[in-house]
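Excluded from the complex is one protein chain; the other protein chains are retained at their positions.
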Amino acid sequence: MNRFDYVRPGTVAEAVQALGADPAARFIAGGTNLIDLMKYDVEKPGKLIDITRLPLGEIEERDGGLRIGALVTNAALAYDARIKERYPLLSSAILAGASAQLRNAASTGGNLLQRTRCYYFYDTATPCNKREPGTGCSAIGGVNRIHAILGASDQCIATHPSDMCVALAALEATVQVSGPQGDRAIPFAEFHRLPGDEPSRDTNLAPGEIIVAIDLPAQTFTTHYTYLKLRDRLSYAFALVSVAAALELDGQTIRTARLALGGVAHKPWRNGEAEALLQGQTATRKTFEAAADLILREAKPQSTNGFKIELARRAIVRGLEQAAAGTPQSQSDKRIQ
Amino acid sequence: MLIDSGSPGAVGTIGITLTINGERRELQVAPWTTLLDLLRERLDLTGTKKGCDHGQCGACTVLVNGTRINSCLTLAVMKDGAEITTVEGLAGLSQREGKNSLHPIQEAFVEHDAFQCGYCTPGQLCSSVGLMNEGHAKTRDEIREAMSGNICRCGAYTNIVDAIEEVMHQGDAR
């Protein structure tokens, strides 16, 4: 871990100013990923700006939806009565991730900014374009069973590791940020990036910006939803594939469909075409399979992760089945519904 | 700024106050000192263990203001003003409730042989207390899931769940 300065601002303006004044500075909140990366010398900030004392820790009503302060912990969010009642998909996704201890520390804003779990990104002994642009991607042709099958580039095949973000993508949340140029709102789908030829950039946050809140829209999916996560052990492991599915049904007819995948791409993966395809259709396995095929039409395997394409196809179908049946996946009973 | 460690690059230390196991301490810490390293290397509270140093095993679990967290991923300076309970303070927790021996979860761990080598045990114990404070896990499935952030390589899991269940039911009886 490198050496760094430490400041603790009391206001958002102070925080933004501190970040703007020092390009080597980083915000720190829960620290559950940043300190982890600093110990591996993957992140070497010159200054840490401790934002934990900023007044961003509330969940508030707003325009029929909820505004979640960036510093609300993952645990507080998952167990909040309003979230459990109105956005159970979000609660479920959060509880599918990490451990109780990590969820108690990790912040909402930080969850959006957590970095990939690619082995090579974490290991400074190996080249990695995300860590050190231009050095190459070791995961291509290497150990890559956990890597991307959608939206990867020849520069980077890493995946985004968050569970929470997959639900937020499906719910069409909005990220509220504040920066030197003022405040702006970023639709969730535009927040994370694909690697392209600039894999070192995970998000579209502009330099100097801070996440202040996440807005959840008024539309909730309280009955027909699920978060289905498939991984290498039954808890405390990152997703090989996960599916956030949310439906509004009119009898057996799908009125609205939202579907986001985790563990398969550099960002939570949504496919508007597939969601449109589901709309107006009867909620049957055949319909779901058609949507899955559409989503995975563009999927590309790496040397050892080809199984993820078939796994994703099956997970999408099952996720939609669970959602349609109103039997969301339990995150404690590991039997898959 | 509420706090500024000073000029860039200086090995500045920052004054913080922590209440550790009921004892208030004024400490000067470097910004890069984790709560775990502070406890183990500076304060000789080696009960809290370093198993992975990356939040992947749970051996370093302590209670901060009653909430369980991984102390390895926590900078000490960020917890300025907090109340910390480590395994060394668990007995004290129950003493404050008027008992004068081990915390019930410590006794239950011994009785159910919920450990072997003992290295993950402090984290398991603090995590168990945190779990009970949270109040979300009730069934065995829920306890298993909620304790999955604490790895036990000796494989005492079933005994750990037995111990927690027993103490939770004692709580119900009260």
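To keep things simple, chains are lettered A and B as they appear, and every chain counts its residues starting from 1.
Here is the rule we go by: a residue touches a chain if its C-beta (ideal position, glycine included) is under 8 Å from a C-beta of that chain, and two chains touch if they have at least 3 such contacts.
Definition applied: contacts and distances are computed from a predicted model.
The UniProt record for the undisplayed chain lists the protein name "Xanthine dehydrogenase family protein molybdopterin-binding subunit", from the options "RsbT antagonist protein RsbS", "Xanthine dehydrogenase family protein molybdopterin-binding subunit", "ABC transporter permease" or "Nitrite reductase [NAD(P)H]". By the touch rule set out above, chain B reaches the unshown chain at residues 11, 30, 32-33, 37, 40-41, 44-54, 56-57, 59, 86-88, 90-91, 102, 106, 109-111, 113, 115-122, 125, 143-145, 147-161.
As for the chain not pictured, it touches chain A at residues 1-3, 39, 41, 117, 119-120, 122-126, 138, 141-143, 145-146, 230-238, 240, 307-308, 310-311, 314-315, 318, 332, 334-337.
Criterion: only the chains that are shown with their structure count from here on.
Distance between chain A and chain B, defined via averaged C-alpha coordinates, is recorded as 28 Å. The residues of chain B lying in touch with chain A in their complex are 1-12, 14, 31-32, 34, 53-55, 58, 61, 67-70, 72-75, 77-78, 127, 130-131, 134, 136-137, 139, 141-142, 144-151. Residues 1, 3-10, 14, 18, 28, 30-32, 35-36, 39-40, 46-48, 50, 52-53, 75, 79, 98-102, 104-105, 234-236, 330-334 of chain A are the ones touching chain B in the complex.
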